[in-house]
Structure formats: C-alpha cells, structure tokens
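Removed from the display is one protein chain of the complex; every other protein chain stays in position.
Note that the chains are named A and B in the order they appear, and that numbering of residues resets to 1 at the start of each chain.
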Amino acid sequence: MSHEKVHYRTICNSEHATSSLENMSSRGFRVATTVAGVVATTVLAGCASDAPQDTWKPAGPNAQKIQDLQWPIFLTAGVVGVIVMAFIAFCVVKYRDRGQAIPDQAHGKAWLEYLFIAIPAVILTAIAIPTVGVVMALNDTDDTECVINVTGQQWWWEYDYEVGADGTICGYAPSEVAASPIITSGQLVIPADTKVLLRGTSRDVIHSYWIPRLNGKRDMVPGRVHFLRLESDTPGIYAGQCTEFCGLSHANMRMETVVLESAHFQQWIDNELEPYQAPAEGSLAAEGETTFIAQCSRCHQVNGLVDPGNGNLVVSYPDQFVYSGAAPNLTNFLGRNTFAGATWDLLTPECRTDVWESSPGEFGDKYLAGVSQDCLNEIDLREWLRNAPAKKPMYADPAMLEQSDGKVRGMPYLGLSEDQIDQLIAYLLERK
Amino acid sequence: MAIIERPSDAVEVVDETTPSVATPESSYGVFRRPVETTGWKSWLFTIDHKKLGIMYGVVAMFFFVVGGIEAMLIRLQLAGPNGTVLSADKYNQMFTMHATTMVFLFVMPMAAAFANYFVPLQIGARDVAFPRINAFGFWAFLFGGLFLNTSWFLGGGADGGWFMYAPNSSVAFSPSNGVDFWGLGLQITGVASLTGAINLIVTVINMRAPGMSLMKLPIFTWMVLVVQFLLLFAIPVITVALFMLMFQRSFDATFFSVEAGADPLLWQHLFWIFGHPEVYILVLPSFGIVSEILPVFSKKPLFGYPLVVFSGAAIGFVGWGVWAHHMFASGLGPISVAAFSVATMAIAIPTGVKIVNWTLTMWGGKLRFTVPMLYSVGVIVQFTIGGLSGVTHSVAPSDTQQTDTYYIVAHFHYVIFGGAVLGLFAGMYYWWPKMFGKMLNERLGRVNFWLTIIGMNLTFGPMHIVGLQGQPRRMYVWTENRAGDGFFNIGFWNLIASIGSFVLALGILLFFVNIYVSHRKGTEKAPLDPWDARSLEWITTNPPKEHNFDRLPQVGHLDEFFHRKYEDRGSDGHHEFHQIATAEEVVAEEENNADGHIHLPSPSYWPILLAFSLPIMAYGVIYNVFLLIGGAVLGLVSFYGWGLEPHTAPEDDYDPPTGTAMEVAAHG
Partner (left out) sequence: MFTTGSKLLFGASGVSLVGTLLYGILVGGIMGTVGLVSLTTGLIFIAGINAFIRDANVASDDVSQFSGSAAAAPRPGSSVWPLVVAVGGALIALGVVIHEVLTITGLVVVLAASAEWLLQGWAESASSDEVHNREVRGRLAYTAEMPVAAAIGLGLIVFMFSRVMLGVPTKASTIIAFSIVATIVLVAGAVISRARSMSAPRMFGLFAVVSAVLLAGGAVAGFNGEREIKEHKTTAYYAANDKCGEKEISADEHASQTVAGKANSSAEVTLDENGLSYTRPGLNMVQSGVIQLPRSNANNILFRNETSEPRRFIAEMANVDGSPARICTALVEEGGVQLLTVNYSAPSFDPVVEELGGYAFVVAGLDDRIEVIVP
C-alpha cells in the first residue's frame, strides 16, 4: 500500500520553471523582484510537506480533482504576473526621463487595445471550460456508497451513521444490532476507498465543514441540507477546521476525518455498537459512573448507561439546557483522540505523534487502540473538567443567558472537586 | 419659527398704478445665517466643497489610524501560537470593526474627500450641485462613524464579522449591543453615501464647463461618476438588509429565524449584492487617481482613454453579476456556482485592460519618478498581484479550498491596500500642493513609499502561504499542532506578517511626519504647477479660491491644461511639442478675464443639525424610545428649517478683485 502517495501530483514539479521565469525580470527593479518573489512563493507554498491542513496535498480523488484543476491556473497566473511585472520594469527603466523630447500625445492604438482584450479573454476561456466541468463533477452524488449525517453546532460537529435499509452501515454489517445507531463527535471515521456523502446541516448558526486534504469546504446552514463528498484510499487522520465564522469560539471548532481500511472499519463499527459495560463495583470508575450520572448525564448521553440506583436507562435531554439542543455523545469518548470540538488532544504529545504520523499500514491498529491510561493527556482534560468555559470561550455564565432563554451555548462551569475529576477520568478511560 | 424674509417696512409708491416692490432685507427667525469665513465656525457651517473635502480627508485619516490600531492588535495576537493579547470576544470585535472601519470609514470617505474636492475643479464648476446636501453628507458620515465607534465604550463592538452573516447576528448569538451599533451606524453613513452619490451625479452631468463633453471628462471624474452610480444602486440594498437586521434584533422580526421558516442565505445574497459592487466602489476612485497621475509623469495622454472609461463602466455593470462568488461554499448548487464562476472570470478582462493601458501609458513616455508616480506604479504592481490571485479563486472548486482562509485575506488586501489605499496616497502626494499650497517632502515621501510597500508585502505576502497551508480566517488563536514545520510552517510566516505590519505602520506614520515637516514654518510655498499637470483643476491658484475659477474655463481638449501650455509644431505626422505658456501665464489669463457677480451658495446651520439628529435617533432605537422621539423632532425641525432657508443669502455675489489672487485660508 505504499504507492498511493505517489500518484497525487503536486505543483512542486514546476518549481524550476517558475524560478527561471523569475530571472527574466533581473534588471534590478526592486518592486518587480519583490513581487515576483511573492508570486513565486505563493506558487511554491503548495510544496510544504507538513502542515496538516495543507490545501495543496490532496489525499483523495475529490481534492485531487481540485488540485489538477488549480495548479495549472496558479502557474498561468504566476507566469502572467511575471510577464506583466517584467513589462512594467522594462517601461520603468527604459523610459525614465533622461531629457528626451516630449512624446507624441497619441491617445492609443486600436489594434493593440483589441489584442490586450483578446489575450486575457482567451486565457480566461481556457480556464472557464475545465472549471465548469470540475464544478459539475464534484457535485455529482449518484454513485454514493455511504451516507453520514453531519450536524454543526456551537462549537463542535456531531456525526450519526445512517443504518441502511439492509441493516448495514456504509455497507458493513454490524455484528450485533444495538438500540441506538452510532453517534459520535469531533472525529469522523470513514472506510477507505468508499464514496462517502456527508449530509450536513446545523442546529444554530452557519458552520463550514472542511477537510482540506479530502475536499473543499461546504457551509452547513441551519434549515438547509447540504452535501459534501469525502473519499480517500489512504488510511490516516486528516485535520480540518470550521471555516465559516460561527461566533465566540470559532477558532476552537475543529474536526478530523479518520480513514480506516475495511477490516479496521468493521472493527470500529462493532466496537461502537458494543453493549455498555458498567465499571467493576467498588472501583474508582464506578464512583465515576455515579458522578457522571449526577453531573454530566443531563446533557451527555452514554448509550446503555443504567442508573444503578434505580435501574433506569439514563437518557439525556440536552435540549432543555443547551441552546443548540445537543451535546456530544460520550459512549466511546476515549475511542476518539481529541475532544472539545476536536481542539485539544486526548493523547500526550508523544502518543499523538505515534498515532497521527504512523504509516497507512500501521495506522488502523494504533487508532483503534484508543486512548490508554499511559497516553492520556490528563493536563488538558483536567483543565477542561475544572472549568470548561475558561479553557474554551463559551456562553455559559448563568447570569448572562437572558437572551438565549437561560440555555447555555457550550459547557458550563460545573464546580467539580478534584476527587470528582479523578473519578470521572477513571470512568471515561473505560469509554472506548 | 418660520425663517422667511422680512419685507421692508416702507412700501415705496412709485406711481399710482404700479404696485411697489418690496425686497427682502434680512433673515429672521431662530437663527441668523452663519457668516464666518475663518475660525472653527467657518468649518462647522461651511458648504464649500473644498472645505468639506478636506474635512472628509481628515476624518477618514483619523479612522484610518483607528482601523490601523485594530489591525496591529490583531497581528500582535496572531504573532505567536495561542496569543493572549486579546480575548476571543475582543478579537472577534476587533476584526469586525477593523474591516468595517477601513471599508466604510476610511477608504470610502477618503475617496469621497477627493471626489468632493476635485470633481468640481476638474469639470470647471464653482461648487457641487447641492452644496448643503454635500455638507449634510459629510456630517452624517462623521456622526455615523463616531456613533459606530462609541460601541467600544457601551458594551463592546459588533462581533459578527463585517459580513454579519445571519443567524449569527441574532440577539441570541450576539447579545451585546455591538451589532445594533454596527447596523445603525452603517445606516447613517449609508445616508451620507447616498446623498453624496446623487449630488455628484447631478454635478457631473449638469455642471461641466462649456466644451467638456463626456468623452473629454477627466478620467478621475469618470471613475467617480461610475462609483456614484454603483453607490446609488448598492446602498439601497444594504439599507434594506440593515433594516431587516434592525427589525430582527430590536423588534422581534423573523427575517432570518430558521425556526420560523426563514432561509439564512437571504442575508448573504442581500449583503453580497451590495458587497461586491462595494469592492469596486472602493477601488475605482483609486484607479481614477492613478489614471490621472500616470499621464502627468509620463508626459503622455492616458493610453486608450475611451477604453479605460468603458472598462470602468463595464466593471460597474458586470460587478452586479458576480456577487455569489463570495458564496461558492454556501451550497448554492452547481449550476449557480458554475455561472457565477464564469461571470467572475469575465470581470477580469476589463480589469486587465486597465493594467495594460496604464503600462502602455508609460511606454514611450518621459517618466519622472516623483512620489505620486512611485505610488501609482506601486498600485499597478500590487494590484496585479491581487488581481491574479483573484483569478485563482474565480475558479470555484479552487475557491472552496481557499475561501475563508488567509489566502483570501491576502488577496483582498492586495486589492484594497495595494489597489485602493496606495492610490489614495498617490492622490494625496499629487494633490497636496493644490489643496494646501505646500509640497509634501519628496525625500521623506520616498522613504514613506518604500516602507509602505515593503511593509505591505511583508504583511500580506505571507498570508498567501498561511492561507494555502490551511489557516482559516477569523480565528482568535492558531495552535502549534496545525502549524506544521519546515519552510512553509504557519508559525514562521505569521510572525513575518506581524513584523511586516509594524513596518507598514511605520511607513504610514512617516506620512504624518511628512505632513508636519512640510508645514513647518518657513517651508516654501508650492509652485503653481509643480508637476506640469494636464487637467482643469490646475488652472487656478493653490489652494483654489473660494469660487474656484475666476472665469469658467472653456474646454477644447481632454488634457486642456496641457494643451494651453504646449503646442505641436511638428508637421507631416512628426510631432514636436513646445511650451508656449507657463502655468502662471495661463492662470493670469483667466484672472484677467474674470467673470463678475460670481454667485456662491451661503453657509448654513441646518445640514449639521439634521445630521446630528441621526445618531440621536439611533441611540434611541437601542436605548430609549423617548430619545428616538427627541431625535426625530430635532430632525424634523432641521428639515423644515433647511427647507425654509433661502439657499443663498442676499447680496452674496462675489466680485473678484482684479489682478492679485485672493487666498482662501484652507487650513491652519
């Protein structure tokens, strides 16, 4: 499985062509060189190898279509830019006032003017035709193989996996039928080599779903249903960020798409649908369960959780407390490795690097292992449990909720004691 | 309180049958007319387009500094990861107000400053068509801008971005009064823009000097004319949208409430149908300025003048058909996206025409690199970069990767800073001697120019990189784990951009230093025609007299002033231009044949009072209905006071003294 990365072409091949063009303007006019430098840098920016949201490093056919369309256009723009700069530089140097006579007061030359309308017109037509083609191709959803519902809210993403009429999820049959379908947040897990269609909307303001290495962005608008195709054949974790300004914590609304090959995806589904296992009696985690039911379960659902006190199934009603009407489902919280809008890592830096930068072949197993006690990034998680709105700006101050009917937007300060936090972490460590 | 003329007490009886004629003697009523020609009152109540132009400029520069400080804070916050200079809330307010201030309170009014000052001069008129409305426009802009910025002290500025997308602008999501201030403030400045637009359109169409056909209209005036038409049609759209927003927030309307069945994209369409022409509103005046300056310092007429005019007009028309390219990611559907994508590419053609024609104007010329010329060449170069990056996101699929990232921020700063703001600075250096009678220091000007250019490229150039590396806009922090490492890592280039912004700020600061240095005691007066200019505004004194021209100029050429100074003595297709007159001689000729009884409009209290009622009403909408009523009463009273006031005071005809030029105190 090592050949995939090769066929995703990047602009880097054209690097030499661009810099030789740049030399044309070497007559020393400073502005022109500065500018050419900027243009060249712009073009070359696509070559960086390692920013996780690099828009020039496609890892799937949708992003590849965009890449194939845009790099010749960037190149053309760069070349045109350099030619114009060179032309300006030439005029500036050649026609500097050296005491020559006052030039003819001619008002133009018709043929030249037409020529300079024709040239851009031709270039732009050449750009327009493939553009229309790619727009249509990217919006074609007829061959969809898997549908996942995506819902944005301030400031996190929720995913629920549709169970098809044949009882499968994206074509994978779960080993046991659970009462509740898979519902996760932050990290979207999709099978490799599958044409996934995100059917997105929003519960409050407009958000935008963007995984740069898999496709362009698409706004998720309340009251509307929008679609976005994602597909990749390379297992791995692909970073993204909400790109439509969505209020206070817009910067802290992130997401990742995790691509797993089919065996691993099957494993992931089975794990997600596994029945709830209560912590061993008397353990710290069991105390954590009690604390969770008392403090968290009003908003956060853990599927299958039964209150040992009365034997009832615990069902959360976030719509009574949260303005958007939802809070992340925590059934398999530590099966994911980021939290709070995918903004903070649940893994320590070393473990994170190990998972995020592992090879496609090894990735699946490492990801499915979830977050272990040793790898848990307790610092951020503890800070979060101590005082969430202090870590991530949210509208959660009870005194200031007059305008949103007393409902919070985000997670409020809960006043948990350190003991309670210890218990909760122990409890959560088993949620994977 | 009616203000009408008091008839003479004594009725003269000329003879038995003819009734005598009673002439008005003086105004009476609440106020006498202001009569001051010097001191602060002469500025407060003036309706002279030149004084208003200068005030527009001063206020716009003030807001430029305000917007600049906001930008500095933003760059400080983003210089490193997890910035702590600003809180999330303050950061959101900061970028909203930075954009709003720069667009509505700096670039637009700065262009209005030049338009006000120079359009009448360029078309050989003595003032604009409606001088009192002109004054009203300025005061409405000033009060609107101040009103908007008072939100900083009254619970925080608007925090929804300058595009203020619904439903994030609703009360539930933006509980402070910031958005109310934003909407109402823009409503007030919108009134200013709209009245200004009507005024300048009527002025250009009706008040041109004899002989000046539309195709002899100076190119700056042409571009201003196109812009005024754009304003005339664009402002009503945003007015409607802002009213909807006001009703949504203040009176529980549901225009953008999804739960009531509304579609939030309605706001986006309304905003961008205004917002895209707005881009051309920002940039076309600068294009006009550059098109004035390049011929002067190339000693050649503008290459392809008709084509530049038509491409300006074409941009004005096509600019209405491309708004949805701001919404490629909004989910419009492939057909709309494809159509708007192609339309957007089409608009690149007239824009390209301008760049090519500017360059060809320099071709074969006799170029003098003064500061205004440097700035103009700067505009061509920087705007070309912005234009080309614009082409890359007219390609809709490519745009879905770039929109809402720093790549877009880079793009529009090259367009608006590189295209519009540099052009405005070119205009300031070029017209400074005309407006104030002193030259700005050339040497300081050069340093000013190069620092600005280097600063802007350092600031906005790296944004291309961080954008393509996937850094979205409007994030109050960026973090290490999304920055990557290596040459193109987001952290390094963010730091460079922040450093660049300080270089840029230093460059701008030098401009203010230059003003101080150039106006110190003992600096020489500017020569009458320092640049060997070509157009009508130079056929008068520096600064111009209150009545602009002693004799309304007779126009025979596009570059009238040039052709009065130079004559073609060549023959058989061979051209040889010789100077036949100095600027002093041309102006003296005009002075010696001065018109008598020059009729100038008189100053008035009412425009400023009427404008003042607007922010009072706006505060009323936010805080207290009685304030609203009070403001409305003041507005109504001013409105009627204005209506009842004769537009000229009796016996204000101006008879110019013969010989020496009469100086009008233009500053100080």
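Just so it is clear, contacts are C-beta pairs under 8 Å (C-beta built on N, C-alpha and C of every residue); 3 or more make two chains touch, one makes a residue touch a chain.
Note that the coordinates shown come from a computational prediction; the quantities given were computed from them, not determined experimentally.
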Full-complex touch with the removed chain, picking from A:Gln100, A:Thr125, A:Ser175 or A:Asn312, is A:Asn312
Among A:Asp68, A:Asp104 or A:Glu162, contact with the omitted chain is made only by A:Glu162
Of the candidates A:Ala106, A:Ile129, A:Ala173 or A:Val225, the residue in contact with the absent chain is A:Val225
Where A:Ala63, A:Leu197, A:Val259 or A:Leu334 are the choices, the one touching the absent chain is A:Leu197
Touching the unshown chain, chain A contributes residues 141-142, 144, 147, 149, 151, 158, 160, 162-165, 179-183, 197, 199, 201, 203, 222-225, 227, 301, 303, 312-313, 315, 317-319, 324-326, 329
Logged for chain B, residues touching the omitted partner chain are 2, 4-5, 7-8, 11, 13, 16-17, 19-24, 205-206, 208, 214, 258-259, 261-263, 639-640, 642-646
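Rule of thumb we're sticking to: only the chains that are shown with their structure count from here on.
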Distance in whole angstrom between the CA centres of chain A and chain B is 39
Chain B residues touching chain A in their complex are 87-89, 92, 159-161, 165, 167-168, 171-175, 258, 261-265, 298-307, 329-331, 333-334, 337-338, 341-342, 345-346, 348-349, 352-353, 355-357, 359-360, 362-369, 377-378, 380-382, 384-385, 388-389, 391-392, 394-405, 407, 453-454, 457, 461, 464-465, 467-479, 481-490, 558-559, 562, 566, 568, 575-577
Residue set of chain A touching chain B in the complex reads 31-32, 34-35, 38-39, 41-42, 45-56, 63, 65-66, 69-70, 73-74, 77-78, 80-81, 84-85, 87-88, 91-92, 95-97, 100-108, 112-113, 116-117, 120-121, 124, 127-128, 131-132, 134-136, 138-139, 154, 204-206, 208, 210, 212, 215-219, 221-224, 226-227, 239, 241-251, 254, 323, 343, 345, 352, 393, 395, 400, 402-405, 409
